[in-house]
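With one protein chain withheld, the remaining protein chains of the complex are depicted in position.
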Amino acid sequence: MSRIDPPGAESTRGLAIENLRVVFDTNEGPAVGADGVTLEVRPGEAVALVGESGCGKTVTGLSILRLLPRPPARIEAGRILFEGDDLLKFSSREMRRLRGGKIAMIFQEPSVSLNPVLTIGFQLKETLALHTGLRGAVAEKRAAELLEEVRIPEPRKRLRSYPHELSGGMQQRVMIALALAGEPELLVADEPTTALDVTIQAEILSLLDDLRARRGMGLLLITHDLSIVARRTSRLYVMYAARIVESGPTEDVLASPRHPYTKALLAAAPSRRRRARGLEVIAGTVPPANRYPSGCRFHPRCPRAHERCSHELPVWEKTGERGTACFYPEPLSEERSVEE
Amino acid sequence: MKALFSNPFLLDSVRSMAEVAVVVAALLFGTVRVLRHPVGRGRLKQIFSSRGARVSFGVLLFFLLIALLDSIRLPVYEIRAGERRIVKTETLLEKLYHPAREETLSAPLATVTLEGYRSRPLKGRHILGTDLNGNDVLLQALKGVRTALIIGGLTVVIVIPLGILFGVLAGYFGGRVDDLITYVFSTIESVPEILLLICLMKLMGQGLTQLCIAMGITTWVGLCRVVRGETLKLRELPFVQAARALGAGAFSILRRHIIPNVMHIVLITAILRFSGLVLSEAILSYLGIGVEPGTGSWGAMIDQARNDLARDPVVWWSVTAAGTMLFILILAANVFGDRVRDVLDPRLQGRRV
Partner (left out) sequence: MGAYVIRRILYAVPVILGVLVLIFLLFFVYAGGAQNIARQVLGEKVRKEAIEEWIAAKGLDKPLWYNPRASGLGRFEETLFYAHMHDMLTLNFGKSWRDGDDILEKILRRAPASLSVAVPTFLAGLGASVFFSLYLAFVRETWIDRFGTVTCVAMMSLSILIYIIAGQALFAIVLRWFPVSGYRPLPLGGRFIALPVLVGTLAGLGGAIRFGRTIMLEEISREYVRAARARGLSESRILGIHVLKNAMIPLLTSAVLSLPLLILGSLLIENFYGIPGLGSMGIEAIQANDFMELRALTFITAVLYQIGLILTDISYTLVDPRLRLR
């Protein structure tokens, strides 16, 4: 599917988040939004970040572009490396140039992510002017091309439309076109299809897939829906309660999850294979971010929890391409385990 | 006994205490209701966790104390022809602080009356001087407190039930009822408040009661509009729909689900309206159509003193005293009201507005 760097070599290209810790100062005390998050998106690669709502995946996504409202959010520790530079050390001017330039982002609700009182053409052209310096008729032409690239019919006419005149799917296409305006090398897509109809979902996802392949652009797909990551992403990170609990090649993780949480998540997700058996639910609820349990944060809901899990935080254990944070992980199935 | 009731002074005292008693009773009633509710207690704690709220509440309490002192009227006896008779009443405030009455203007802490008025020695010292009629300015400024609190407090207390009733009816039942109520308040609203107040006061004549009625007529409108809007929103919420689906009657839905959930909006509106009422009273009294002459009022003080501003030396103390008192009361009410809104209105919660 995509190129994989030799293990161990520090890649200077693409995105690498290391030990990111984000804390929110709330009235009820500090709440942890991301805790020791480490992930990597290599150039041209599609990576999924999966977890239930509130697990910190959006926080991680927003941290990349430093879009978290501050206060209350505070990045306490970690590094966010993009092409070798730590974005956390960027000045706000450098950061602005990067946003919508080399790194772009699209959001869950296209209907509220577009400015309702400005035309699509205005919003596209102002973004173009900012990142490419194109103005006037040239910008107009380029804007229409972008709309065409995201498969919007009658792009010239659409430039004069207001967002409310388009359907949800079309609005998300416009958002993608806006993201492409600065020729990004990485696209962070935060739940890009959650607010859309199922049929539209597939179209948007395959559009993203095509664009990534054609432009050689990295894609970080943030979603709660495991069913959409298979075959669209090469690698997968699973998040629970602000921590990454499992990672690895998408196919392998889906086939043989090691962390009990991933396993439970898979059992709860509808997929072709499991449809007959019916869905399972994960017992209990996600703990609030200001009162995470001690030890492994999943232990109160974990069917395999031992005494040790309740007071000791499991360390990240890496086995080849795969990694997990669990004291008692599911054993790797024979045929898939990677020999070291 | 009969003589007791026919005594005009006594009647006066009873009335003056009743006016303040209504406001205090309403305050106590509200406080008890809030304290008996666990959520209410939590919110109250949250409100008072801000220093601004504590200080402004303290100021409001202090003003209330002054108003209370100024409401308790005691008879002044005089022995005339061997008979002890009540000649007038005096409030507790006047008993505690009774500066001598001078002949005319004098500057703060001066020992003689103002120049150009045959500098005569004063009978006593006046911290804030005296006005043209020789009245102590500080005492007048303090007497304005009661009027302001009664105007603001009594009106709000009268208006709240009306506003809730009509607002909830219009919002919940919709249709004809809503059309009628909305029509009435949009009509009243389209006459600028101050003109309507002027017209009403012109027709009813001066007086504290008249002012409360006039302001009640203009104030219920705003409250009603807010409550109606909130009820419209609540009506569509799942828990109200569920109650209706379960066959709950309109009255019980209103009582159990709607009214408790509009109370926070009512409270916010009431506190913030309070300042508007006090400011309007000052303007009406300034125009000479507010409270009766003799009732302490900051607006009336400003009205009386504005001509003296052109004198040389400038007679600034009356205006300054009245203006400062007005400012402190309104500021305290605004700061406290803002805090209450921040805590109770979830849309604005967490943001320092």
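As written, the chains take the letters A and B, and residue 1 is the first residue of each chain.
Heads up, the rule we're going with is that a residue touches a chain if its C-beta (ideal position, glycine included) is under 8 Å from a C-beta of that chain, and two chains touch if they have at least 3 such contacts.
Since we're looking at a predicted model, the values are computed, not measured.
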item: Given A:Leu39, A:Cys55, A:Ile75 or A:Ala104, the one touching the chain that is not displayed; value: A:Ala104
item: Hidden partner chain, touching residue among B:Ile151, B:Ala282 or B:Val343; value: B:Ala282
item: Residue of B:Pro108, B:Gly174, B:Gly207 or B:Gly323 in touch with the missing chain, whole complex considered; value: B:Gly323
item: Touching the absent chain when the full complex is considered, from A:Val41, A:Leu178 or A:Val229; value: A:Leu178
item: Residues belonging to chain A that touch the chain removed from view; value: 65, 67, 71, 96-101, 104-105, 107, 109, 112-118, 126-127, 130-131, 162, 164, 175, 178-179, 181-182
item: For chain B, residues in touch with the removed chain; value: 183-184, 186-188, 190-196, 198-200, 202-203, 275, 279, 282-283, 286-289, 299, 302, 306, 309, 314, 319, 323, 326-327, 330-331, 334-335, 338, 347-348, 351-353
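By our rule, only the chains that are shown with their structure count from here on.
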item: Distance from chain B to chain A - Cα centre to Cα centre, in angstrom; value: 56
